[in-house]
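Note that this complex is displayed minus one protein chain, with the remaining chains in position.
Chains: A and B, in written order; residue numbering restarts at 1 for each.
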């Protein structure tokens, strides 16, 4: 497979400044909004069932994250994804901890029917969605991403979405091709919401007009490259988090191109 | 018009340490609480309909922010503002994205009937509240603040509230006089919740006993001055956010007086 051309991905995102509608969890709402602002998107967190059907079609992309799922939020997610699908707005699903609880596994599966452009999860989440008993320790994965590569491919074929499995190495597949992104840093696991940030960044690239494979690759490469740079400046999670946000703002296409390690897998 | 005397505004706030009740959005709840603590107020986020009627009258001021409005939260806002109004507790309305969705425009309009002391919004929000088709890109303004000056004056006369329109330059009006605050920095638009922080700071000054014009002017001048200083220390949003919070804590009256650019407009 030809690798996606990311050479102008950041410039394109910043020129578009896409409005990204997020229905996300309470833990990371602030972090997600700041990451999207830092990279150059325009985030909006609109949650109410009364509003999401009106709002999602105005957005350039929709991000749906199950992190602190409740029944009212599930209802909003159904309305929003239906409205996005009807309006041709691309959207991304983050099935947080879908392997650990029946309520969110069911929710994630029913949302898959709304044809997300991308699904991003850790190995346990992707295994669970693909129908394999997966477990997972709360929101953390009990599996290495390599263990979920074939499940990701299966899930991509079944759902029509690009599927990204993230971990020490990230994998992105459309059901046929498989790419590996070998950027990142272990400190990402010591700050909450970095997986959710990856999802939101992919959403921003979808909103800038990239297709699913390119958006997923760009979002994951950006976060990985920025994390490596942040870890050179900061060796503990408080200052790492600050450096990560700074890095999303200062990263430019040339640095991304030089530092991203994307390959066919 | 004589400009409000802000020479002792910060000392007065810190001596009062006003209890500020916030019914605000999930994205900025943490940031708002920290900004209020840093400036010297005592924040409390009390949300439930079962509690807000008991709590709002104990507060020195109430902040109502529509950022992630839901139906239960709307019910709480009606109870809280009625209780605040009955008890003579000043309150401020932040009609986040009122121009973009009908549910929150209706909510904002009905809350206006509870006689807020101050309404603070961006140009799109103020235009929408004043009855002009305004739009707005999600939570961001599609208009410069100058475009909403007359709408602000109209809204102030109609509602009895002081109205603040914020942007590169901020404007504050009681329906007759109009003040301009020419502080701030573009980096404020790259961190989420800075508009909400402005609203909360105005709430803190209301809680310290300043009238609507003085509180709005003080709150906006403080944020603008602190942002200018933070931008001298930090050139990316992660570290800017840290410097902003530090600056709210270290700012003193003499620095505010020297750096604030307030004028009749």
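The rule we apply is simple: a contact is a pair of C-beta atoms (placed from the backbone, for glycine too) under 8 Å apart; a residue touches a chain by one contact, two chains touch by 3 or more.
Note that the structure is predicted; figures quoted are calculated from it, not measured.
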item	value
From B:3, B:44, B:142 or B:177, residue that would touch the chain that is not displayed	B:44
Which residue of B:6, B:33 or B:101 touches the chain not shown here	B:33
Listed residues A:100, A:202 or A:215, member touching the removed chain	A:100
Candidate in contact with the missing chain, chosen from A:13, A:37, A:52 or A:69	A:69
Touch residues of chain A, complete complex, unshown partner	25-28, 30-31, 67-71, 97, 100-104, 137-140, 189-193, 236-239, 241-242
Residues belonging to chain B that touch the chain removed from view	19, 21, 26, 29-30, 33-34, 37-38, 42-51, 54-55, 58-59, 72, 241-247, 249-250
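As a convention for this text, only the chains that are shown with their structure count from here on.
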item	value
CA centroid of chain A to CA centroid of chain B, Å	33
